[in-house]
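Quick one: this structure, given as structure tokens, is what I'll be asking you about.
As you look at this complex, bear in mind that one protein chain is not there, while each of the others sits in place.
Presenting subunit A:
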Amino acid sequence: MTRAVLKFLPFLIALALIPIFLPGGRLGSYYLTLLILSVSYAVAALGLTILLGYSGQVSLAQAAFFGIGAYAFAVLAAKHDVPFGLSAIAALIITTGFGFLLGLISLRLASHYLALVTIGFQIIVGLVLNNWAIVTGGADGVSNIPRPAYFGIDFSHDHYFYWLSIACLGIASYLVYRLRHSRLGGALLALREDEIAAASNGISLFWTKILAFTASATLGGLGGILYASGSMYISPNVFDFNQSVSFFAMTLVGGQESIVGTTLGAALITFLPEVLRFLHAYYIAVYGALVVIVILFMPQGLYGMLLRGIDALRHMVFRSPAEGAAVPVAAQRQHSLKRPVATNDPILQITGLRKHFGGIKAVDGVDFTICRGDIAVLIGPNGSGKTTALNVLSGVYTATAGSISFNGTDITNRRPAEINRLGITRTFQNIRLFPELTALENVVIGYYPKGTVGLLGTLFARRRGFIEDREAAARARETLRLLGFSRFDIKAKNLPYGQQRVVEIARAIVSGPELLLLDEPAAGMNREETAALSEILYRIHDLGLTILLIEHDMSFVASVATRAYVMDFGQKISEGTVAQVLSDQKVIKAYLGDDAEYA
């Protein structure tokens, strides 16, 4: 809490002091009007920081929420004489409701589909504002919108209203900051980076998307209320598609992931016409070109560029400390590792599992049982259905038929996030880390299902949330160290391949699951890396995890597996110890074909 306040207070104070430096007279009051306008825009653009910057969802409908907030407030306060505070709260609730609705519509959509649905929403809202004249006043809009008077201060004075707006901006910034630096913020980022990996780490895609859309809509509505009350008159043309593009530009140009950047972006785009006034009619063309240049060539926005520049300067002046060297696994803990022993206590039972894609029977009637303490390995030629089976087990695909039971609970066709929470985690054949997040952040997201603090607890800074966040970070560090990894602050996309595997495994085990599914962990590794990987598997096994892995590297399989299952053409053709299945005629035939004796 104090850190957040310390971070934003100087910035807010600087903003609050601006009116003192304005020239007097009409020019000064004109600039003050623009300032009030840009603060209301900034609040709405902060909504896009959450939706676009954090959760990676495109929305070209922010002006619609801005408009819904403004109209709901203005109609209640100006036409029906509802008190200011009550109108504002009602307007926020209404906007949030519409945000929830748009979130519901958009659940399964991404990229251009999502963009177009939001544009459609924007256009429909615009048409309703224009045509539903009984309520909205049609093209004439709503006038005589009141400003509040609280604590004996009359906010109809522009200076006071500006400071009230700054206070709202401060609250909005604080809430966005809280959200970002909590486990929910981690979930939003995970959604942006990789939806499938997010779901497999216990994050509910449904609620996370809804959270992003509603939070963004609420801030849009708050901005709209400030706008309506600030300008005391609204008409539909302010809330059209072009304004949505403007909000988008504010967020992107300023810096989509930065609260300060977004605020500055809003101010920049509001004041740009003043600065470019000497260009006369060319202004909008120049504005369009600037937006294109910044978006294409400065992905972090202007503020991101600025921060980078400062960082580079700092590196030149003070040398950065050398990053911690990786600790070899073997050297880290020297106690002898026992060869794992299997039990007869079933943990996962699969009966008659089928997965068909149209006519292709990828998995066609597979039964197997994995016992607690096993390192079970699933082998088979390419295209035999191993990965499909794993995807059905972890809930990424739904089964066509059959049942899966885990610890006696039926988990067939449950969602990936639910299966994760029951204690089954996984890694992917083509590593699915969150590329733009650091190694540590990746693993912290793995701990997400262990957290208990929800949205309200996060926003109101419940103590428990901070304790849990610290615990998650500590557990993540501990897990990474256990696997011999210490380059915590390197972005996942910049790590070498072998280390990405290690981080992905750490992410899968940090929440303490009972069963770990690994899809070809040794693929693409050299001999040393594979040897280190078997050490890692022993170590994980030591912790009491049961492991099911898919693998092609037979020497690796022979060194770790307690039990092997062989699949071919969607069916299980053999099972037993590694030595048993490798000498099974059916297995040899599957790998080498009918002429095996000549091979």
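Points worth noting:
Rule of thumb we're sticking to: a contact is a pair of C-beta atoms (placed from the backbone, for glycine too) under 8 Å apart; a residue touches a chain by one contact, two chains touch by 3 or more; residues count from 1.
Rule of thumb we're sticking to: contacts and distances are computed from a predicted model.
Of "Acetolactate synthase, small subunit", "Amino acid/amide ABC transporter membrane protein 1, HAAT family", "RNA polymerase sigma factor" or "Putative DNA modification/repair radical SAM protein", only "Amino acid/amide ABC transporter membrane protein 1, HAAT family" is the UniProt protein name of the chain excluded from the display. Residue in contact with the omitted chain (choice from A:Leu12, A:Ile105 or A:Ile588): A:Ile105. Within the whole complex, the absent chain has one touching residue among A:Asn131, A:Thr409 or A:Thr452, and that is A:Asn131.
Of the candidate positions A:Ala115, A:Leu272 or A:Leu306, contact with the hidden chain is made by A:Ala115. For the chain missing from the display, the contacting residue among A:Gly288, A:Gly309, A:Gly383 or A:Pro496 is A:Gly288, taking the whole complex into account. Contact with the chain that does not appear here is found for just one residue of A:Ala249, A:Leu437 or A:Val453, A:Ala249.
Interface note: of A:Leu15, A:Val43 or A:Val58, the residue touching the hidden chain in the full complex is A:Val58. On the side of subunit A, the interface with the absent chain consists of residues 58, 60, 105, 108-113, 115-117, 119-121, 123-124, 127, 130-131, 195-196, 241, 245, 248-249, 252, 281-282, 284-285, 287-289, 291-292, 295-297, 299, 387, 391, 396-397, 428, using the contact rule stated above.
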